[in-house]
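For this depiction, one protein chain was excluded, whereas all remaining protein chains were kept in their positions.
Let's turn to chain A:
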Amino acid sequence: MSLESVESPAAPAALTMNHRSLTRAKAARRRRLTVYAARVLVLVVVLAAWELMARNGVIDPFYFSMPSKVWDQIVQWTLHGTSQGSLGEQIWYTLYEALLGWVFGVAGGVVLGIGLGRVRFLADVFSPYIKVLNALPRIALVPIFLIIFGLGPASKVASAVVLVFFPVFFNAFQGAREVDRNLVANARILGASNRRVTLQVVIPSATSWIFTSLHVSFGFALIGAIVGEYLGASKGIGLLVSISQGTFNTAGVYAAMVILAVVALLAEGLLTFAEKRLFRWKPGGSGAGSWAGD
């Protein structure tokens, strides 16, 4: 019931739409189509230029490959499987490692970020250490994780966790610090305990901060998983990159990158969808938002 009544303010607007606003809507639609067409055009031009230059020897196809070969490689992997098994299995493997690492990293980052953001003493004690850890080049930890956790998924999950944790942590921390003092005071006056203030005021108002970092951090999780696989694994997209590189198959490297990009974009899409659902209360947020009153 709440869903419908939130959407309803848009309805009267549609009814009162007169001729002028119809033309305006048409113009907006035309503009959108033009943008889409231009986008496709850019892609076609870039791919065609790449293909042509590689075929005519302007760039060396040995290093730069060409779109048709990359496409052939993807088709071949899809139809006949890779040297490590089916393509779907490789994607799933990488995705599984990245997701697991992402979930652990996000959970740790959010809990510690909110915790330190709420408890001043903890923040004062731990802040120098966190700064030091953040300054470390964490990607260099991946070889150590391989030694500790072996070639299985655990080492990739660990790599993803260390990459994901920090951006999420810092955003959650900042979010917990920047909570509107009026809201906290109001909640306390209304009878909220400290725990309630954290759960029902601090966390909701920090979610927009946290979500910003979630977008970036899923990319980091993928990087962690891929780098881990690249350095040593029995399955996964990173391994495909490594094998292709070992056989001087540049088309394979590019094909693996294309597949990864698609996976990352799908994940991003899912996240945006979840965000829209979660932030219906936000002014101007796409979806439900329409200003009423006044």
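General remarks:
Assume contacts are C-beta pairs under 8 Å (C-beta built on N, C-alpha and C of every residue); 3 or more make two chains touch, one makes a residue touch a chain; residues count from 1.
Here is the rule we use: contacts and distances are computed from a predicted model.
One chain of the assembly is not displayed; among "Glutathione transport system permease protein GsiD", "NAD(P)H-dependent oxidoreductase subunit E", "Pyruvate dehydrogenase E1 component subunit alpha" or "ABC transporter ATP-binding protein", its UniProt protein name is "ABC transporter ATP-binding protein".
Within the complete assembly, A:Arg188 is the residue of A:Arg138, A:Arg188, A:His215 or A:Lys276 that touches the hidden chain. Among the residues A:Leu112, A:Ala158, A:Val201 or A:Leu214, only A:Val201 touches the chain that is left out of the figure. For chain A, the list of residues touching the undisplayed chain reads 1-2, 5-6, 9, 180, 182-183, 185-193, 196, 200-201, 204-205, 280-283, 288-294.
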